[in-house]
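Structure, as structure tokens:
Only a single protein chain was left out; the remaining protein chains are all shown in position.
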Amino acid sequence: MAPLPKSQTTSLATSTAEDVFIRDQSLCHELIGQLSFTEMAFFLVLGRKPTEAQRSVVDACLVTLMEHGLTPSAITTRLTYTSAPEAMQAAVAAGLMGVGSLFAGTMEGCALLLNRIVAAGAAAGAAAEAEAEQVAREHRAAGLPLPGFGHPVHKPDDPRAARLIELVDEHRLTGDHTRALLALSRAVDRVYTKHITINATGAIAAALGDCGVPQQIMRGFALISRCAGLVAHIHEEQAKPALLALWEAGDRAVLYDGKQGR
Amino acid sequence: MAPLPKSQTTSLATSTAEDVFIRDQSLCHELIGQLSFTEMAFFLVLGRKPTEAQRSVVDACLVTLMEHGLTPSAITTRLTYTSAPEAMQAAVAAGLMGVGSLFAGTMEGCALLLNRIVAAGAAAGAAAEAEAEQVAREHRAAGLPLPGFGHPVHKPDDPRAARLIELVDEHRLTGDHTRALLALSRAVDRVYTKHITINATGAIAAALGDCGVPQQIMRGFALISRCAGLVAHIHEEQAKPALLALWEAGDRAVLYDGKQGR
Amino acid sequence: MAPLPKSQTTSLATSTAEDVFIRDQSLCHELIGQLSFTEMAFFLVLGRKPTEAQRSVVDACLVTLMEHGLTPSAITTRLTYTSAPEAMQAAVAAGLMGVGSLFAGTMEGCALLLNRIVAAGAAAGAAAEAEAEQVAREHRAAGLPLPGFGHPVHKPDDPRAARLIELVDEHRLTGDHTRALLALSRAVDRVYTKHITINATGAIAAALGDCGVPQQIMRGFALISRCAGLVAHIHEEQAKPALLALWEAGDRAVLYDGKQGR
Partner (left out) sequence: MAPLPKSQTTSLATSTAEDVFIRDQSLCHELIGQLSFTEMAFFLVLGRKPTEAQRSVVDACLVTLMEHGLTPSAITTRLTYTSAPEAMQAAVAAGLMGVGSLFAGTMEGCALLLNRIVAAGAAAGAAAEAEAEQVAREHRAAGLPLPGFGHPVHKPDDPRAARLIELVDEHRLTGDHTRALLALSRAVDRVYTKHITINATGAIAAALGDCGVPQQIMRGFALISRCAGLVAHIHEEQAKPALLALWEAGDRAVLYDGKQGR
């Protein structure tokens, strides 16, 4: 751990009787009514307001990730909410804890690979192509999954990835990270000798990267988006409780293999 | 618990090889690039897209709640992140668990009172005024805190509440819930014989109510907003770790009162 | 909230270079190797060491609650662990969040009723019988579930409850709370005109009450016990991953009811 300064500081917020200041701007006069949620979140996390193009692309990434049906996260939130309806916040929190290495981790993992390709040669030239080839070869040789590539259902191509890459281009934001992703995609098809789709987390890693979001906080954007999705699952659960069906389904799916019969 | 249907259903999402459908709309063709985060969250949770005026007001509410400095939630997230940096999602989740009755609960509690006043008389007439008076009297007589009113720092008035009420009016969304809040505010000043400010959670309860957000899911909007705030605390912690200072501060604040000296 | 003392104090722990003191006892010389887990937990939470009889009964309560198969809590822990294996602690935490009002809450709810009967007449005489009758009548009239009574599978009697009540008696700990539970059981059978079993949470509420555990911290003992159960589910998941089967079971159990087909 790095040595700590003698007194800690924050630049996020302070308040007076008359106002609240967020990163030195007046909440009441410069932020409320002026910024959308996405602009405010970008400003608060990164310390600068997004351009209109960046705002559009970040919104598109957040829209893409928000909901994907009865994922483990959504099941967790619904089960927890019905077990403890007194604490909606705990149900959302329980669901968010599943936004881990299996899901959000692939976005971060892909972003690390893109950063490596960008570092090798500004993403556009022969050096970047060579690094992309090297990345693909390493993963194939080690039998490792390649984060940002492949999807069990969306074949031959993940339509969300295609739409996001197109959208980044429409907003003239295609930069080193998107170019690195496309170079990696070409290398993957060559090295694996078949087409493997760029998936949604791969496209988001590139899109957020080209909007200036650092790799180490990307998972935070997934959390923000999924938080909204989990709230929707709770509201549906409030109207149509699904707990017992889920429990029974789990019960039927798992057999006791001891000696005592049921 | 109500009897459950034989097979459970969800109307949130389904997917095919070529697309994902969220509440029957094509994610790739009708949502990504078309909706902002706030529009998508509103659509997903409530099943209908907000009007432009509703979108503005919901954005303003989410902007208002996002950040308030080193609250217990933010401290919790920072402590958990530094203790377990391998799981950013758990740190955000831990912080969200503090968005409970002390904070988000006052929003819900205020919304319940507003619903009661609205039910008494369409919020505008003498019946609504009488119900507001009754609400204030009951709380005063029982010595109960009145959710949505009062603030330890923002005196005489919470500037966020004033700005939100003004914004709702600018967007011509002032409806029964805001009128009920204003009636309750007048009643409070009379019954307590002093001015007590409408606070931010009170104004948000009215604003979300007039946007058609049901009381029982309002806490979800607080969770979405705070989730973004907690991500910002993690990103600041990544750059400037504050754990040890917080721990030591806690240590100094709490004295051991057993017989064994330190 | 009660007014706070100017400086906070704790009596749980302090440390020196040579030792740690827990509630004024030397961890190294008076606790490690001297106390079992259950004795230490009882001592730490309540500030006094249990008698041997109390230790036996608390152990029996903790053993009873530890495991009950694929409950919502266990499903949640398994799903979260497989989604984020980097953070076992988050998976256990997610599962514990389901130990809420549906499950642990019935223990607390039953304890409240027992306290009410005890308060009415030292639990043994006619006044206690009358209060038990009153409790049963109120719940039946209001159509409310009676916490601590009834079980969907264990009919006519929950064998865990019978065993715990017997065990409390063997250790000569039967006191006001157990007598109140038995009085309530008799009243329930009369008022509902059929036999409804005392269930495990009812028996535990009485047993912990007769061991001197206050009602407001009883849920904590359920959390300690279930924590161990959830660790076992993780260890089984490490050897035999069940995530996909559970996810697919949930998927099959929930049908999309929008217009877009799957």
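By written order: A, B and C. Residues from 1 in each chain.
Going forward, contacts are C-beta pairs under 8 Å (C-beta built on N, C-alpha and C of every residue); 3 or more make two chains touch, one makes a residue touch a chain.
Predicted model, so just to flag it, every value in this text is computed and none were measured.
Novice: Using the touch definition from the top, which of C:T64, C:T106, C:T178 or C:T201 touches the missing chain?
Specialist: C:T64
Novice: If the hidden chain were put back, which of C:L46, C:A130 or C:L182 would touch it?
Specialist: With C:L46, C:A130 or C:L182 as choices, the missing chain is touched by C:L46.
Novice: Just name the one of C:L79, C:L96 or C:C211 that touches the chain not displayed here.
Specialist: C:L96
Novice: Can you list, in ascending order, the chain B residues touching the missing chain?
Specialist: 69-73, 75-76, 79-80, 82-87, 90-91, 93-94, 97-103, 105, 242-243, 245-254, 256
Novice: Go through chain C and note every residue touching the omitted chain.
Specialist: Residue positions of chain C that touch the missing chain: 1-2, 4-5, 7-20, 22, 27-29, 31-33, 35-38, 40-41, 44-46, 56, 59-60, 62-64, 66-70, 87-90, 92-94, 96-100, 104, 153-155, 159-160, 162-164, 167, 170, 214, 216-217, 219-221, 223-225, 227-229, 231-236, 238, 240-242, 244-246.
Novice: Touching the absent chain: which residues on chain A qualify?
Specialist: These residues of chain A touch the chain that is not shown: 7-11, 13-16, 21, 23-24, 84, 86-87, 89-90, 93, 97, 253-262.
One rule holds for everything that comes next: only the chains that are shown with their structure count from here on.
Novice: Looking at where chain A touches chain C, is over half of the residue numbers used by both copies, so same, or under half, so different?
Specialist: Over half of the interface numbering overlaps between copies: same.
Novice: Centroid from C-alpha atoms only, then distance chain B to chain C, rounded to Å. What do you get?
Specialist: One centre to the other, that is 32 Å.
Novice: With chain centres taken as the means of their Cα atoms, state the distance from chain A to chain B in Å.
Specialist: Comparing mean C-alpha positions, chain B is 24 Å from chain A.
Novice: Averaged over CA atoms, how far is the centre of chain A from the centre of chain C? Could you give it in whole Å?
Specialist: Centre-to-centre distance between chain A and chain C: 37 Å.
Novice: Can you list the residues of chain A that touch 2 or more other chains?
Specialist: In chain A, residues 69-70, 87, 90, 93-94, 97-100, 242, 245-246 touch at least two other chains, as defined above.
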